[in-house]
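Below is one structure, written out as structure tokens, with a few remarks after it.
Taken from a larger complex, these chains appear in their original positions, while the remainder are omitted.
In order of appearance the chains are A, B and C, and numbering begins at 1 in each one.
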Amino acid sequence: MASIKIDNVQKAFGKVVAVDGLNLDIKDGEFFTFLGPSGCGKTTTLRMIAGFYYPTKGVVRFGEKDMTRVPPEKRNTGMVFQNYALFPHMTVFENVAFGLKVRKLAVKEVKARVQEVLNKVRLEQYSDRQVSQLSGGQQQRVALARALVIEPEILLLDEPLSNLDAKLRDEMRSEILRLQKEYKITTIYVTHDQAEALSMSDRIAVFNFGVCHQVGTPTEIYNSPANDFVASFIGEINLLPVSLNRVEEDSVYVSSKNGTIIQEITVHNHPHIGEMNEQGDIALSIRPEAIKLVDVDGENVFRATVKEVHFFGSVINVQIEVDQQLLQVHTLNTLLSSKLQPGDVIRIELPKEHMRIIPVISGDAP
Amino acid sequence: ACGGSEKGSSSSSSGEKDNKLEEKIVVYSPHGKDILSKFEQQFEAKYNIDVEWLDMGSQEILDRIRSEKNNPQADVWWGAPSTNFDQAKDEGLLKPYEPSYASSLDEGFHDPEWNWSGTSQTPEVIMYNSKEITKEEAPKDWDELLDPKWKDEIIIRYPLASGTMRTIFSAMIYRDYKDSNDPAKGYEWLEKLDANTKEYSANPEMMYNKVAKGEGALSVWAMPDVVMLKENKNYPFEFIIPESGTPVLTEGIALVEGAPHPKAAEAFYEFVNTPEAAKILAEEFYRIPTRDDVEGLPEWITNTEIKSMDIDWKVFQEKSDEWMKHWDENIKNGEKEIKE
Amino acid sequence: MIKNRDTRLTLWLLLPVLLVLIAYVLYPSLRTFLESLNKNGSIGFENYSDFFTQESKTNLEALWNSVYISVLSVLVSALIGIPLAFIFNRYDFPGRNFFSTAAIMPIVLPSLVGVMAFMFLYGETGLIPNAIKDLFGLKDVPFKIGGVSGILIVHAYTMYVYFYMTVSSAINKIDPSLEEAAFNLGANRFKVFWKVTFPLLTPAIVAASLLVFMISMASFSAPFLLAGGYRVLSLQIYFSKINGDMEVAATQSVILSIVSISFLLFMRWYQNRKDYRMASKGIGAHRSEVKNPLMKWALVAAGVIGVIILLLPHFTILLLSLVPDGTWTWQTYPSVFNFENYRLLFEDPNIFKPLKNSLILSFIATTGNLVFGVLTSYLLVKRKFVGKSFVDILVMIPWALPATVIGMNLIFAFNEPTIFSFGNILVGTFWILPLAYFIRHIPLVVRSTNAVLEQLDDSIEEAARSLGAKWFYTFRKVILPIIMPGVLAGTLLAFVESVGEFPTSVLLYTLSNRPISIEIMNQLRMFNMGQAAAYGMIQIAIIAIILFISNKFFGVKAERSLS
């Protein structure tokens, strides 16, 4: 019943087309994520589902029902707004209780449920504060609690955790997931945090400029991006413009376009995701964590110079230069790798099973 | 919701206590609380009829009776210059009634068809501040007001909104107009007056205040008011009745057409113009009666010789709007508008 | 045909609004318009061509003067009202509450007595110029009011309150972090005010400017009382009417309305060029506490002195009410003081009847204004529909027309049974007065509500609705409480104005509902300046009590709102 079908939807604000030709099919109980750069139309799409915007074209369905023009209060969706939209004249408790009071629940039950959800978002001792006296993160949690407490059929979350610290965010993530699974709430989650998207979602839609580029499970998106935009947007990736030399049964041979030293790279012949236009530009993609630091030469082993070393906590990010091409390498924070210094010359291996040839679409994220 | 009543009864004689008197009557009057309360009490004591009165300016009464034409609220309209009544009569707002004392009213003091009758007369006078000017110095006639020595000493109530001032101004024009049928001479006179005028004040209170405090020393105004201010309110005012004659307004009383309480209204009509009532009005409220049979009037009335100007009020009614409009648009203009 | 519920809802809301506007604003005004087309029985635009081609040009002159005075009045009122609003809402100091309430007292000055008080204060023989003269041994009074400057002073004095009130409520709604951001970027206090605070107040200022412009256009007492014969359009209307030229009066009224409405359209255009919704993230965070103490006390001193000056006329009325009649006629200063006037007043057993009437009438009318105003304003600000400008114009017409014209319109329209009065004749009944007050103050409440609504972030309403609240519930529980402080400010103003309303009252009151302003007028007419003043004092006192109570009431509310 609470599946969502978005059918060829377009939304224009005057001349600005925020969303165009969008088709999505979100299953009942699914945790679905919109991922995309700032301004790509995530919020706009969410608002069309919530009923605050009407599409310029196209149809929005919940289950079989055409909801395109049903008013928001008849949709039973819970929404966390990007700007929170808390009621400034109410306390934390009243904000959260609002949805329940609307549903005419008994005072006692309202109290109990609000208390419960406030505990979950760790705001139990703030329940009598005016919302203007809360910090940014606290406000965001109130917004989250307010949407969760009504246990809606569809939960719409617009960057609900962007102002929380990592620890709390982790907890809130599990909490949201737990609730979602428990009540089987179809959830649409907007985020710009790909780690979040990858770890939480059943499926992900990747947007750019109002257009959806790929829909798939996290591993699909991560491991088999449809094009260079998706690849580079989800996690860090090294993209080398290449030209195709020859294709054999289980390997593809390419050479770096602007390189001179690297003669040929061997790549596993994966079935390609997306129609790879062989006339069009192609690129070789490899994730930074797939690049290995090795001691001996071999297939796809090249010499590289360390340019920069960045410490990211559990991961260390090493920037190396191979054949005039900068590459990112991720390695765990062990004493070994933290000994790397800019200027060092090392050997790297590009394992053929971790590389992919993908089409290059023009343009970049704004 | 209409309180219509049978009409047609013309002149029923007064004095006689009609059993069918209604229990209440509504009076519209500009006479003010003091007069109205007094007569309310006396009338209620005598007839046991509840008197309700609305106290407002005569122009407003006319407007209101006009607007209530379809649903009259008032029974009696007591107090307004005869010109107002004439206007109301033309619009069919009044009900004719000939009072029992008809014989003691002069011809000029009632409407030929008895749509209204006069209750008091108001001569217009030159008023001056007795602290600034002695009686000898004061101008004795209208034309003396034009003397350049009074430049910036005259304060005049803005005439358009004031019945009194309209009457005076119209009279000034009429003096020549009645013979020549041309207001040009009158306009010229007003222009000269305008040159001497320091300021037109918007309401009487302000005019009194300015004259009293000496911002200006002269004005023209209605005699009963001047007397009252002098006697009751302690203002340093004196008045002079222009030697060449002055317009004398008649203030009257009338019954409203379609009044809800016609019988009681007639009783009230009679009651406020008995000789006793007229005497009270004269003694306490400085009103000069119209009846010629009132005895023992106060000195200021008997001692003052009023030379009444001979006026055809019909002409006033027809022409005064036009004259005033001309004055407003053409005479009072230029820098003289704002007298600072 | 109606594609969705939201549009349908808009229509349902629009229906009663339109009905009221058409019945009580458009219909009576149309009668005025029709009247203006009538020239000696034939229909046409002859009256209009007369207006412009008239030989003496008095009409054009009056039109020009009206516009000139109105524009100046807007400027001067803004110059007083905005700084005061700023001082009293941004700085906390002992007595702030008292002074900020006192600042709206000019509006409670009974109009006629008020202008008289001005004359007593600042006229050639007034207290202040003479006191200065005597104090410094001058030969002549140093200044006096009168003419255009007099009109302007009285206008500024009575009308700055519109700026003060609307701007006050808007200031409290400004997200302090916006000003902080400007400070942080290096702007000094002055720059911050001019570049950030002031522009953000645009909706409020536009609202106030409109109100002030229109009342100045229609203003009657001030030019009438102060400038003798200075020609303005509203006076021309009055005189035309007195002279019995109803058609000319109607024509002049229509032209006056056209000017006012043009101003309205101009302001709308000006305001719509930009966006003033502070859709910033989260709640308008924290109140800034940074204050420059020197600046603060300087401003506060200015504010307090300002308010004292503003209250001088009230003191003058108090003074007048204590001077028995006849003891202050030619004397420069009064010498006798006692309670004689009050004694005389209280001897009358019916003294409280007009007071009670005024309060009841105003209460009925203002309740109507509150309900109608909030609804209309919501429609105008938050809903999309065709013909919005039309509704907006209808809303403003009652201010574009002089009060007397409104009164006359009502008389024309309702001294016969109509469907709008449910087949009754309203003239001469109790209900005509509350109706008149209601109509008069529609623009006031709608405009001041618009100003707060325009600053309300749309997503607040959306949040409530996505939580399942129906529109009406959302409106009641979310929108209304948030905008209430601003709305109440406007409503309070409407109430206070209703209590003192004179021009329509005088045309429409009846025995059963005679209001206090009429009573004061009658005292004046009988030259009982002292008793009129005493009555005025009672009126002031009553209104002060109401203000005090609602201030207490506000205080509770305001704490719970954004500020």
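Criterion: a contact is a pair of C-beta atoms (placed from the backbone, for glycine too) under 8 Å apart; a residue touches a chain by one contact, two chains touch by 3 or more.
It should be emphasised that the depicted structure is a prediction, and the values quoted were computed from it without experimental measurement.
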| item | value |
| --- | --- |
| Composition of the entire complex, counting every copy that the file contains | A x2, B x1, C x1 |
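By definition in this document, only the chains that are shown with their structure count from here on.
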| item | value |
| --- | --- |
| Joint neighbours of chain C and chain A, given as chain labels | none |
| Most central chain, Cα average position | C |
| Chain B and chain C, separation of their C-alpha mean positions in angstrom | 36 |
| Residue list for chain A, restricted to those that touch at least two other chains | none |
| Junction residues of chain C - those touching two or more other chains | none |
| For the chain A and chain C complex, residues of the former touching the latter | 50-52, 54, 69-79, 81-89, 98-99, 102-103, 130-132, 134, 136, 139-140, 146-147, 150, 156 |
| Interface residues, chain C side, partner chain A - complex | 3-6, 9, 279-286, 457, 459-460, 462-471, 473-474, 477-478, 481-482, 560-562 |
| Parts of chain B lying in touch with chain C, wherever the complex brings them together | 1-2, 26, 30, 32-34, 52, 54-57, 59-60, 63-64, 67-71, 73, 87, 129, 131, 158, 160-161, 199-206, 208-210, 212-215, 228-229, 232-236, 321, 324-325, 328-330, 332-333, 337-340 |
